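Only one protein chain is missing from this complex, and each of the others stays in its spot.
Presenting subunit A:
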Amino acid sequence: MTGGVRVWALHLAVLVALALAPLVVPPYHATNLARIMVLAVFAMGYNIAFGYTGLLSLGHALLLAAGMYATGLLVAHGGWTAGPALLAGALAGAGVAFVVGLLALRTTGAAFMIVTLMFAQAGYLTILYFGDLTRGDEGFTLAREARTLFGLDLVTDATRYSAALALFAAGLIGCLLLVRSRTGRVLVAVRENSERTRMLGYDPFRARLLALTLSGLYAGTAGAAYALLFGYVGASFATVQYSVLALLWVLLGGAGTVLGPLVGTLVMFYLVDFAGNLTDATLFVVGAALILLILFARTGLLGTLRARALAWLP
């Protein structure tokens, strides 16, 4: 098999496995998987910025929330239907990322982390400030009848799963196309050696802004889909916790690998789930897992696999 065929075969096999999963796993896990796939889209977006371009943002919750609130508010208060609202949510994520990027990308390293964190904090406070509309921390739910997309009822388990899978598949294929394209290679070049990349004729600022905007598109879409599929919009998604979760999912699965975000989100979800059965201190289990990761698989699960055995993994 040539490199390209092997890569596509693997990723399509993962999508097929996800499509077949509801036939073999109990409904409880199918609902979990739908949630994991939507959150994995958020993580894939984070991976484009952090994993491939080297932008360590602590503000991605803002982008997730931008999509979630744009869609949620338009449906709940604007009377929009799900389709246009989903599109608006995706564009809100990309738009906010673009504007934040114009300002935040003037900084690098620790300063970039702090600036993105501050933007996200401002976003969170804005949601609380407009409590009449957003109902603050408590959040709001979307009416059942509003949650239909192209005539499909997103509330039933089977269609919800299919919608989550379709979204995830689009995200995964988009990410694979990106990282295998020339643009994707330039993003990696910026991450690896920004000054050298500038002296090869590429504008590192533009490359970073593009990566951040695409990242926002993914995050906004994930937030919008979450609102429609699970019917809930809440300020907790705008807290720093979700920025850190995206980072952790990507680190766990393998930063700079296409499937890493899915693997990381999946493993972390079930780790917390499993820990919840044993103890109330689930964060302790998560912390222990991260320490093990740093000690034994610093490049994440798939990053380690790539280094040990599968050098061709994109």
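Methods note: a residue touches a chain if its C-beta (ideal position, glycine included) is under 8 Å from a C-beta of that chain, and two chains touch if they have at least 3 such contacts; residues count from 1.
To be clear about the criterion, contacts and distances are computed from a predicted model.
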Query: One chain of this complex is not shown here; going by its UniProt record, which of these names is it: "Branched-chain amino acid transport system ATP-binding protein", "Glycolate oxidase", "Fumarate reductase subunit C" or "Oxidoreductase"?
result: "Branched-chain amino acid transport system ATP-binding protein"
Statement: By the document's definition of touch, the residue of A:5, A:143 or A:200 touching the omitted chain is A:200
- request: Among A:106, A:185 or A:298, single out the residue that touches the unshown chain.
  value: A:185
Query: Of the residues in subunit A, which ones touch the absent chain?
result: 185-186, 188-189, 192-193, 195-204
